[in-house]
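Here it is, the structure in full.
Note that this complex is displayed minus one protein chain, with the remaining chains in position.
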Amino acid sequence: MTSVAHAKPAGGAHDAHHAPMSFWRKYIFSTDHKIIGIQFLFVSLFFLLVGGLLAMQIRWQLGFPGKPMPGGGILPESMVSGGVILPEYYIQLVTMHGTFMVFFAIMPLLVGVYANFLIPLKIGTHDMAFPRINMWSFWLALLAGLIMLAGFFVPDGAARCGWTMYAPCSARPDLSGATYSQQLWSISIVVLGLSSVMGSVNYITTIINHRAPGMTWFRMPLSVWALFITAILAVLALPVLQGAAIMLLFDQTIGTHFFDPGAGGQPLLWQHLFWFFGHPEVYILILPAMGMVSDIIANGSRKPIFGYHSMVFAIIGIAFLGWIVWGHHMFMSGMNPTLGSTFMVSTLLIAVPSAVKVFNWMGTMWRGNLRFHVPMLNAIGFVSMFTIGGLSGIFMAATPVDIPIHDTQFIVAHLHYVLFGGSLFALFAAIPYWYPKMFGRMMSERIGKLHFFLTFIFYNMTFFPMHIIGMGGQMRRIYDPTIYDFLKPQQPINEFISYSAFALFAVQILFAFNFLWSLKFGKKAPQNPWEDNGMEWSLPNPAPHGNWDKTPNVYRGPYEFSAPEAGDKDYLPQYVKLPTDRDPIPAPLSAGGH
Amino acid sequence: MKGRIFSVVGGMFLLTVCSKGDGTVQAAPPAAQPAVPTADVSAAGGTITGKVKFTGTAPRNPAIDMSEEAACKAKYKTTPTEENVVAGPANALANVFVYVKAGVPAGQTFTAPTTPVVLDQDGCRYHPHVLGIMVGQPLEILNTDPVLHNIKAIAKANRPFNVSQPTAGMKTTRTFAAPEVMINLECNVHGWMHAYAGVRPDPFFSVSKEDGSFTITGLPPGTYTIEAWHEKFGTQTATVTIAGTETKPANFTFAAH
Amino acid sequence: MQTTTMTDAMRPPVPAEPGAGVYSNKLGMWVFLASDVMFFTALIGSYIVLRFGMATSWARPGAVLNVPLTGLNTFLLICSSVSMVKAYAAIADGKKYFLRKVPGKTLQDGGLKFWMLITIICGAGFVGVQVFEYIKLVGHGFTPTGYREGSVLAEHALADPVKYGAGVAGMYGSTFFTMTGFHGFHVTCGVISMLYLYFTKVLPEKYSPQDYRGIEVIGLYWHFVDLVWIILFTIVYLI
Partner (left out) sequence: MRWWLPDAGSTFARPIDTLFLAILIITGIALVVVEVGLVTFVIKYRARPGRKAFYTHGSTRAEVIWTAIPAVTMVALGLISNHYWVIMKDKKSIPPNAYHLGVHAKQFEWQVTYPGADEKLGTSDDFTVRNQLHVIVDQPTAVELTAEDVIHSFFVPEWRVKQDAVPGMHITAWFQATKTGEYEIGCAELCGMGHYKMRARVFVHTPDEYKAWVAQQAAGGSE
């Protein structure tokens, strides 16, 4: 057994052959996938903050209904009167919190940032297949976000019918009480859909055609697999939402009747279209998180991922089942109950691939040599919290049990366990993990650990009790639960949740500080700080424009941790050529195309 | 329409000002006679005065079951009723909006008073039930009840609005930009709550009192078409000619069907 | 994944996978078309659900819409698809020219420039006819909200509610204008792209039999748009 020489790989540190670019071309209207990823990162972190601030106001109102909100005075009288949140502002808050978090924070954070940043780096190519379309995808996403944000500044305030925009509420200004912002919502979604489709076309094409020699399908890291399947979901789901949003926009503006029951329109049609998009969207929001967590857990455990193939098939299975479960959002909608039975079965089946993933992550940790760096801690947090979110989903999937908990805080708890406990913990793992690759510096481990433990505690204190008040029957999106006799006894829990939520928000300041401070003062990152196997670690930090000078070769799968050939090291990167390795045979057709 | 949207997007920053202006609270004291605004018209003009009556039997106003709103119910000794037809003694008809429909010379403009017209929500009913207001004059909507009311203005010529007031003491001030007779105001939380606002460009309007009387003052000489509007009985018109500082009568009789 | 460890034997070399076997632009267009299929599926699916969920039936074919004119328009679009194929075939054979005399034949032989121009003209013609049709329809009183009050169509509908689907005119207008409008938008985008290619690539003779990717990619899009129209024409005009 020869010991592996971890020689400096054939990375291209020099930009010499690239013409020097102006600041604008390099950092603003950049076509470099890494810069675009970083642009997405800053923009979506901003929208994450917006969504968080909205959530804090929701929590104030639910914890202390009718009491003047501290600092509420800075908001206009049409939203907050005498410090008291008005009911019409409250429904704007819940609507925009959901909209921003789903469409402008989590989705771009996972897909916009990490699909852009990781795909070319991890498959060993120089850039996306269509760099200019990629740039447009970012600018359209930003435009969509700004249009959505503009909703707060038009007369009557932001859109108000819930992030699902159920018609006819959303279609008729006299019923929602808002005109312009409802239209802005529709326009923003159409623009965002365009951005998403552009991005996804890019991701799919790049992954299919631009993999480096030797990067076979089953040598791709699970993060790339997940992003690939996610892109397929996005490319097929977003246009459906776009179509629906266009119909809604026409209902709102030129007086068409798609969702107007008075003229034969069908309110349930909106729900079917929305959830036909919406359920794949749920997986768009979790699959990339699963993929990245898989990479990080394998790294932290110093072990190959347990059951790589079944992990891939689980991703595909989840994505496939994701198309035939949309009706489970509509069990109580008046849809034919027989359809409900069908959707129940398909929904319950989704638990199977999800369970496989959880057990495989555990299998990966089993007999590993666990390193608890911040990404690993957050990844373990992801597994344990996603498990709760997944299991609580079974309650809703079983239709009779769904009856009392549908549209209650139980659902709110469930979706936050998946989206916060799942997606956001995965991001808290992914951001520090690839931070050195983006900025050349490490985020502080000490602050990171403190942030993880505090977030984990307050997060559970915030969202777990929501299950209980949901079981007690507290409906979603109600402004003041205390007017109901059956909800009054639960008010102390609501208060407790609010305090926890404020603490949770406060803890995120640690993360923001860590993120921003490390940009300038973080420890300089070594080339492969996590001793990982991915192709991206063959490059210097931050990775240069164009990535590699020469397309790299790939010699093995992505998870060869603790492989016997690795000798005294416990990792064996994909780019390292052992004496026993032969170079891959070049593809018969030039894969690049141009 | 689309153009409007885009101009809205473009001017989003300017619009923060607009959205503030929509709901500014004004600390002005309520006017003594909210339904009859004082306009800066010389008292020297002519006056139209009269009585509104109806024939037949007035339909019974349905009783309101306020048992869900204990705070409102407590304000009444007897079961409150709706105010669809408020009749006074001798078949006098209250809550009739009487205004000069035509005859005011075109181009003549009148300054709206800054004193607001107050619409009070008290005991889960609107006070007053019918009001007149000038274009540009502030309408102060006040919630005296410790329960949620929303005020939905169903308007065509004006921009409709729908605002809510969850706690007692909340005030919202709105103005109307165009004349409109009548704007319906309703509360969707309490389905029985209806009020009507007549928005006029001039100060020549009045709402009949419990005894059916109304007075329009300050009219310059001319021939006027006067219209009386009642929520259940429809409208009636009369023509009155004013020659100087005289007082002319105009009586209306509605038929209760 | 193999769990056995490698011994001293040399690993067999792994061939680089050739991807989809097509160049990226074409693959990207295929993926985009898949997404566009979903967009039209949403519109057409909604149309079917709404139309057949109605209490009364739609206006009879031809009652409101001018079927012969649109039939002609459909023919125009199909012609443009044929000319697109001819353009593709021309450049594959290296015919970059506009028209060229062929010995022994009366008709001149068309090259890429000729057939692309025909395609653009047919496409633009389609859009033009559609705009004309819209103007006519709106003039008759057929709008996205239904039959305009006081219009010719409103009177007809009053006289013969069954033939004109009086009760469901609102939905008829909504779906008709949305679906044909978005199709028209797609055609317009195609025409603009082709014009752009025509002036930047076709006229300067930048395409060669070795590389004519732009023509192939826009051709794919164009045939897709044509196909969508045939479906729309059938379900909107003929049924």
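Per-chain residue numbering starts at 1, and chain names A, B and C are given in the order in which the chains are listed.
By our rule, contacts are C-beta pairs under 8 Å (C-beta built on N, C-alpha and C of every residue); 3 or more make two chains touch, one makes a residue touch a chain.
Nothing here was measured: the structure is a model prediction, and the numbers come from that model.
S.K.: Going by the contact rule already stated, which one of A:I28, A:L53, A:V352 or A:I585 would touch the omitted chain in the full complex?
M.R.: From the options A:I28, A:L53, A:V352 or A:I585, the contact with the absent chain belongs to A:V352.
S.K.: Among A:G145, A:P168 or A:P544, single out the residue that touches the unshown chain.
M.R.: A:P168
S.K.: Looking at B:E68, B:E210 or B:E246, which makes contact with the chain not pictured?
M.R.: Only one listed residue reaches the unshown chain, and that is B:E68.
S.K.: Take the complete complex as the reference. Which residues in chain B touch the chain that isn't displayed?
M.R.: Chain B touches the missing chain through residues 62-63, 65, 67-68, 148, 150, 162, 164, 188-189, 191.
S.K.: Touching the absent chain: which residues on chain A qualify?
M.R.: Where chain A meets the chain not shown: residues 86-88, 90-91, 94, 160-162, 166, 168-169, 172, 175-177, 261-262, 265-268, 301-310, 332-334, 337-338, 340-341, 344-345, 348-349, 351-352, 355-356, 358-360, 362-363, 365-372, 380, 383-384, 387-388, 391-392, 394-395, 398-401, 403-404, 406-408, 468, 471-473, 475-481, 483-486, 489-490, 492-493, 559, 561-564, 570.
Throughout what follows, only the chains that are shown with their structure count from here on.
S.K.: Which chain, with its centre taken as the mean C-alpha position, is closest to the global C-alpha centre?
M.R.: A
S.K.: Among all chains, whose Cα centre is located farthest from the one for chain B?
M.R.: For chain B, the chain whose C-alpha mean is farthest off is C.
S.K.: Just give me the whole-number Å value for how far the CA centre of chain A lies from that of chain C.
M.R.: It comes to 35 Å between the two C-alpha centres.
S.K.: How many Å are there between the centre of chain B and the centre of chain C, using C-alpha atoms for each centre?
M.R.: Distance between chain centres, rounded to whole Å: 56 Å.
S.K.: What are the residue numbers in chain A that touch two or more other chains?
M.R.: Those would be 254.
S.K.: Find every residue in chain C that makes contact with two or more other chains and list them.
M.R.: Residues of chain C touching two or more partner chains: there are none.
S.K.: Of all residues in chain A, which touch chain C in the complex?
M.R.: For chain A paired with chain C, touching residues are 129-130, 133, 197, 200-202, 204-206, 208-218, 235-240, 242-244, 246-247, 250-251, 254-258, 260, 263-266, 269, 272-273, 276, 304, 308-309, 557, 563-565, 580-589, 591-594.
S.K.: Within their complex, state which residues of chain C touch chain A.
M.R.: Residues 1, 5-6, 8-25, 27-28, 31-32, 34-36, 38-43, 46, 49-50, 53-55, 144-146, 167-168, 170-171, 173-175, 177-178, 182 of chain C touch chain A in their complex.
S.K.: Can you list the residues on chain A that touch chain B in the complex?
M.R.: Counting only chain A, the residues touching chain B are 66, 76-78, 81-82, 84, 86-88, 147, 150, 153-157, 173-174, 177, 180, 183-184, 187, 253-254, 479-480.
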